[in-house]
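Missing here is one protein chain; the remaining ones are kept as they sit in the complex.
Up next, subunit A:
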Amino acid sequence: MSALPNPAAGPTAGRATGPARRALRGVLPPLLLLAAWQAASTGGLADPRLLPPLERVAAAAWTQLTAGNLRDSLLRDLGGFALGASAGLGLGLLLGLSPLAGRLLRPSFDALKGIAVFAWIPLIAIWFGFGEASKLAFIALAAFTPVVLNVDEGVRGVPAPLREVAAALAWTPWQRLTRLVLPAALPSILTGLQLGLIHAWLATVGAEYFLAKGSGLGGVLIEGRDRFDMAQVLLGVLLLGGVGYALNRLADLAARRLTRWRTA
């Protein structure tokens, strides 16, 4: 009788392949693309100087990763994001919570957000110099705007009927903030943080590319361009895409865990 299989394991295990198989389908196009790339460069369809074979990209990856360029970019990204997102949370909460602050500052902020973030580069370079500070400032600015917008919107979007319940339950202002406003705004706040994270990553390579030359993936791209080393350029592009995708997935997972009440 100990050899009897667990009847519950069968269908559960069978169902588990469903989402996994669906996830695999998403991986298929990039894999096919890589295979086509490899076939084109080894089969002589493309000039290997313009489209180098994958093993040369992999070799470049080894040199660049050991040189710490990916790590430097990630640290810069997260540092700038942390600065910009904290400031954005602060201003977003202020705009959303204080009607006076909202009326005073929202029009100016709406005007400022219409300026493309790259337009700030000359000013930032002059104000913060050509060192690490200006890169962090640029990344922080990129993360700042979507966080402010979404936090402000989330805080102002707390349903009036629930505000009345909080009033009927005689909650204190602090209880209303922590138990009503923040939980109600949380999905919107998380959206803002996720967008901020994406913008910060785009800004990281922008800062590395357009501001001072130095370590990081932006530097990898510049160096590859200057030496006409397409393996290195393609590696830079692949890493940017991969990291961006990974950051977004992580943010997605974190957001889903934090708002489990929506689907639990």
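As a convention for this text, contacts are C-beta pairs under 8 Å (C-beta built on N, C-alpha and C of every residue); 3 or more make two chains touch, one makes a residue touch a chain; residues count from 1.
The criterion applied here is as follows: contacts and distances are computed from a predicted model.
*Asks:* Report the protein name recorded by UniProt for the chain absent from the figure; options are "ABC transporter ATP-binding protein", "Sensor histidine kinase ComP", "Polysulfide reductase" or "Cytochrome b".
*Replies:* "ABC transporter ATP-binding protein"
*Asks:* Of the residues listed, A:Leu78, A:Leu162 or A:Leu202, which one is in contact with the missing chain?
*Replies:* Answering carefully, the residue with contact to the hidden chain is A:Leu162.
*Asks:* Considering the whole complex, which of A:Pro53, A:Gly90 or A:Pro183 touches the chain not shown?
*Replies:* Reading the full complex, the residue touching the unseen chain is A:Pro183.
*Asks:* Among A:Thr63, A:Ser98 or A:Gln175, which one touches the chain that has been omitted from the display?
*Replies:* Of these options, the touching residue for the absent chain is A:Gln175.
*Asks:* In the full complex, which bits of subunit A touch the chain not displayed? Write them out.
*Replies:* Residues in contact with the chain left out: 161-162, 164-165, 167-172, 175, 179-180, 183-184, 186, 259, 261-262, 264.
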